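One protein chain is absent from this view; the other protein chains keep their places.
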Amino acid sequence: MAKVVIGAWDDRVVDNRDKRFFEIEEYPELGDFREFDPGNPIKAFLGGRGFFAFDRNVSLLCAIRDYLKRAAEESCGKCTPCRAGTRILVEKLEQLCETGYKERSIREIRELAEHMQSSSLCGLGQSAAVPLLKLLDAFPEIVEEELSNGCLHSEQPSQSYVTAPCIEECPSKVDVPRYIDYIKDGQFTHSVGVVLQKYPMAATCGRVCVRFCEMACRRTQVDDPVGIKVLKRFVADQQKYATDHWFDRNLIDQPKADDLKVAVIGAGPSGISAAYHLLLKGYRVEVFEAMTEPGGMAAVGIPEYRLPKEEILRKEVAIIEDLGGKIHYNQRMGTHFSLDDLIERGFQSVFLAVGAHQGKSMRVPGEEDAVQGYISGVKFLLFINHYYINLGLDMDLGKKMVVVGGGNVAMDCVRSALRMGVEEVHVVYRRSRNEMPADKEEIEAAEKEGVIFHFLSHPTRVISEDGKVTGIELQKMELASPDQSGRARVIPVAESEHTLATDFIVPAIGQKVDHSFIARDQGLEFNEWGMIKADEQDLSTTRRGVFAGGDAVTGPATLIEAMAQGERGAESIDDYLTHGRTQFRPERRFQKLLKGMRKLQTEEVEQPIRHLYRVQVDELDPETRKRKFEEVEKPITVDAAYQEANRCMRCYRVYSVVTEK
Amino acid sequence: MQELTVCVGESCHLNGAEIVVKHFQKIIETKQLKDRIQLTGSFCIGECNDDGKVSVRWRDRMITVDPETADDTFQQEVLSEIDPTPKEG
Partner (left out) sequence: MKATDTRNATINGRSIDFARNDTILEAARAAGQFIPTLCELADIHHTPGTCRMCIVEVQRPGQDKPQLLTSCDTPLEPGMVIHTRTQAVREHQRLQMELLLADHNQDCASCVRHGDCELQDTAQFVGLQTARFAHPEYFAGRCVDRTSVSIQRDMTKCIRCRRCLAVCRDVQGTDVLVFANKGVHAEIGVRDSIALKDSDCISCGQCTLVCPVGALAEKDDIEQAIDTLYDDDLFTVVQIAPATRIALGEEFNMGFGANVEGKLITALQQLGADVVLDTNFTADLVIMEEGNELLQRLKNGGTTPMFTSCSPGWVNWLEKNHPELIPNLSTVKSPQQCFGAVAKTYLAEKMNVDPKRMRVISIMPCTAKKEEAARPEFLTGGRPDVDVVLTTRECARLLKREGIWLPDLETGSYDNEWMGQYSGAAEIFGTTGGVTEAAIRTLHFAVTGDELQGIDFTPVRGYESMREAEVTLGEMGTVKVGVAHGLAAARTMIDRVLSGDADYQFIEFMGCPGGCMGGGGQPRIKKNYQTFWHERQKAIYRIDSDAKIRQSHNNPCITMIYDEFLGEPLGHKSHELLHTTYRDRKVEVKHDMKTIWDEIRS
């Protein structure tokens, strides 16, 4: 909790100068603002809407000068007020220090600051001068006092952080406005370069990400969120040869000692991301993958028509090899080698990214007896990928299929089934359409392609004859009052059982971690939901030197979260192997601080903006595409990319803290 | 057109169904049998075994195939029953 001595944020002014520390009440909306890093108190905090001082001995003018300096560095340079204004303000503040308080100079400074605030093109310029203006407005006597004390002569330890709502929402903290800026500027190579700083799977992410960033996009207040994912795909596809030519071992500035080898288990998004960062840090990395192809859930769980494996996924994974990493396929931990074996082979640290691939069963009578015509969703997709797509083997799936579940895997199953010739494809989901967790676009696409949806319907029995599935018994559900978490409850409707004849049943109701990769005595613990127990901060498991991330730790989640965990795992392993302790990372601290003050950050778009509709992404027409595995979403043109990029309002804000050390 | 179905269910998959498929595909290709034999895959056909063999259905009967001797099995069981290709001339 934070005790504010003086502060001004939006319309609120806080002045506790006449109180002693123990008399000051804590400021409710500020999260944990006591220390920046352990033993280093935060003395002041500046943001785009004001400032807070938590200590009497802090020079606010100094802090503001440093704040403006950072803003000047971040200024994109397009508009005049911010580009020149930030630098001139810094110079004028420093001049003021030489001359002392001068009415005229203060007036000029205020004029310039107000001008920046009112006429800058983007959020950065508009907010950069706000702490200064708030100080001048609410506490002019402090300004006088500081100047007469020769404030700006000495340096004050401070750190700054520049971010935007989209960046903060992204688990990987991709610098979204930056890569969109590069598109606006015509530098597509650099745009994808920004994305590649975070993970190698840019084209993959640009096709399948759930887009937390777009959910936070402020453009939604004007018309629609910016097509951030579509733009990522655009630049990644444009730079096709990036995956072939850009990466080699020259990228590694400081190779580590030869014996520092790290084993990564799983070549899925989390493992690949971890391997990527570890290789760039200079470690030797070997990846062990149980399947015969890389990509994990992205390869198995996402069908070809959403993510082409050969041209896109595999090429991006090959970057690991270009950087000197090795990937061993058909190496299943628990079958071909154990954790102890790895240690014996000389791996100093291990990152477990085995994912959650075991399908949950429906647990209804008759399920155990069904042998023919029953397969779990993820397995179904894996096998189709393997035999139909890769080997070109025609598959006989019967004439009717029922998929149970409402997530993306279920949608992928039904759309794939259609493409493989199943005439009638059904989806059975327990709740209503609104509650279906799958992407809205997937549900719509499946509907267009002719999938038959059964909402508020739940399986009660699997019917089979001699082990071969002939039908599934379903029960109708109805919506009841929501449960504690606010989720709508459903209760069965009595005597509503009916049978749906079918050749094939595919339960796609969720996945869990397959524990067969590790024996009980290896020192690795799991939590109550069956996921690997790993520390929230540094992803360390209960066994020393072993870290874990991705679906295996979080449970089935998203591609981007898995990749973010991979990056964090790499950082932790780097800390463990090189530094011996978890390093303090200022950026992560800032992210936490900002999360803790969410309520003070919601911002409305304050100026009228012309409506420009979001880029329309063309698709292959439903009738043609439902029988083909060709990529459904067509690429956008260069002109469309420029136009879409121009919709980004560049919501950057600078945040800074003044610390004791 | 005669149907040759390889089981690619979990058990047969682990026993090497992929290898059997690849072998069969190769023979069909080299001997130009594409319009005589329809090679398909199927999920579990209920003939799971513990012998490391892959279940295959040929016309109306079940065969078990050892991936190591897939070519021989094809010769014996399948090729012998196909009408010989009429000679040219």
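Letters A and B mark the chains in the order given here, with residues in each chain numbered from 1 onward.
Going forward, a contact is a pair of C-beta atoms (placed from the backbone, for glycine too) under 8 Å apart; a residue touches a chain by one contact, two chains touch by 3 or more.
For clarity, every value in this text was computed on a predicted model and none was experimentally measured.
Can you list the shown chains that the omitted chain is in contact with?
Contacts of the omitted chain with visible chains: A.
Of the residues listed, A:Gly39, A:Gly77 or A:Gly580, which one is in contact with the missing chain?
Residue touching the chain left out of view: A:Gly77.
Touch as defined at the start, partner being the missing chain; which of A:Arg20, A:Arg104, A:His579 or A:His611 qualifies?
A:His611
Which one, A:Arg17, A:Arg56, A:His245 or A:Arg487, makes contact with the chain that was left out?
A:His245
By the contact definition given up top, give the residues of chain A that touch the hidden chain.
Counting over the whole complex, chain A touches the hidden chain at residues 72-81, 83-88, 111-112, 115, 118-121, 178, 184-187, 189-190, 193-194, 196-197, 239, 242, 245-248, 250-251, 606-611, 638-639, 642.
Assume only the chains that are shown with their structure count from here on.
What is the distance, in whole Å, between the centres of chain A and chain B, each centre taken as the mean of its C-alpha atoms?
Spacing between the chain centres: roughly 46 Å.
Along chain B, where are the residues that touch chain A in the complex?
Residues 5-6, 8-10, 13, 18, 21-22, 25, 38-46, 48 of chain B touch chain A in their complex.
Name, in rising order, each residue of chain A that touches chain B in their complex.
By the definition above, chain A touches chain B via 371-375, 379-380, 383, 386-388, 391-397, 466-468, 504.
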